[in-house]
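Below: the structure, in structure tokens.
Omission of a single protein chain aside, the complex is shown with its protein chains in their original locations.
Let's look at subunit A:
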Amino acid sequence: MSAAPGLERPQVVSHAQQALNYTLFDCKWVPRSARLLCLGSAARGTGLVQLYELRGARLELLREIEKPKPIKCGTFGATSLQQRYLATGDFDGNLNIWNLEAPEIPVYSVKGHKEIINSIDGVGGLGIGEGAPEIVTGSRDGTVKVWDPRQKDTPVANMEPAQGESKRDCWTVAFGNAYNQEERVICAGYDNGDIKLFDLKTMSLRWETNIKNGVCSVEFDRKDINMNKLVATSLEGKFHVFDMRTQHPTKGFASVSEKAQKSTIWQVRHLPQNRDIFMTSGGSGSLHLWKYEYPAQRSKKDSEGAEMGVAGSVSLLQNVTLSTQPISSLDWSPDKKGLCVCGAFDQTVRVLIVTKLNKI
């Protein structure tokens, strides 16, 4: 990469920030708006959902909703653009879908897991992709469950430890490969370093690997295309980018890994407008913006003639340290390129703008 002078690279500009009086676990943009949601846990052990609107350089609180259990994660992924219902997972293992205009009673509610739901993802909504809207939750009880909001009480798919097997915490889940109505894939990362790829069309385990460090976050670069790339971040500052186009029968998917910083990489999020750019957030309160470059040839034949993927390379575009505490949640705005929100454990939510993304 050419050594561009400092001001030619994308800059991460802090646009607005808001100090909160509760622990923030997740922050999400409300699609098609300049509003964002903060999900977390108040000091008295209840869950909080706050709706903010970005006005100028300030965040204005529009709404505050309190729920009995602390909320860990949320997604808009499985809801339509008109409804914009929020699906949340809380500390007690409950999956709820809320209509934010009438949040007293959830639109859908199920006690999905025995322990905290660590991660949630939705697919099929927001006008992206095809197929039924589905929500996947991963929990500390070691199971990954897929829910359809039209079916009460039972999951439509359940990935659980085999009989007699001791469970490992599932830390992160992500949907992918949802390019038509039948195909769908879920990637789950666990605390013992396992990454497992479940194919929902054949209801089987398609691929698994172990990256030697607990997996904090996985994300496909796009949910609604033939699976292209998968980024998995882990403890001890490492992340891996897997090329998902070519699966070798024994070696699986090719990958390139990068050690970014000494601390845990809590989140990875791809830019919705450019699937080769992603941002990682670290335990040292820093954000790194990366660009993936494809290799000249994405696949090659190995000695036995089987197709094998070739991983490209990752280059760092920019990094910035915003906080002394880990930045645990990150979300790009799907409507405005470069606008993103991040929440850190110093009880602050920050709205940032990343500039010059058009020039990359």
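Basically, a contact is a pair of C-beta atoms (placed from the backbone, for glycine too) under 8 Å apart; a residue touches a chain by one contact, two chains touch by 3 or more; residues count from 1.
One rule holds for everything that comes next: contacts and distances are computed from a predicted model.
*Asks:* For the chain omitted from this view, which of "Delta(3)-Delta(2)-enoyl-CoA isomerase", "Dynein axonemal assembly factor 4", "Glycerol-3-phosphate acyltransferase 4 isoform X2" or "IBH1-like N-terminal domain-containing protein" is its UniProt protein name?
*Replies:* "Dynein axonemal assembly factor 4"
*Asks:* Which of these touches the unseen chain: A:70, A:155, A:176 or A:252?
*Replies:* Checking the options A:70, A:155, A:176 or A:252, the one contacting the hidden chain is A:155.
*Asks:* I'm checking contacts with the chain that's been left out. Which of A:213, A:267 or A:281 qualifies?
*Replies:* In the full complex, the listed residue that touches the missing chain is A:213.
*Asks:* Which of A:99, A:246 or A:299 sits in contact with the chain that's absent?
*Replies:* A:99
*Asks:* Give me the subunit A residues in contact with the hidden chain, please.
*Replies:* So the residues of subunit A touching the missing chain come out as 7, 11, 13, 15, 32-34, 54, 56-57, 80, 82-84, 99, 101, 107-109, 124, 131-134, 142, 146, 148, 150-152, 154-163, 165-169, 181-182, 190-194, 196, 198, 200, 203-205, 210, 212-214, 235-236, 335-336, 338-339, 353, 355.
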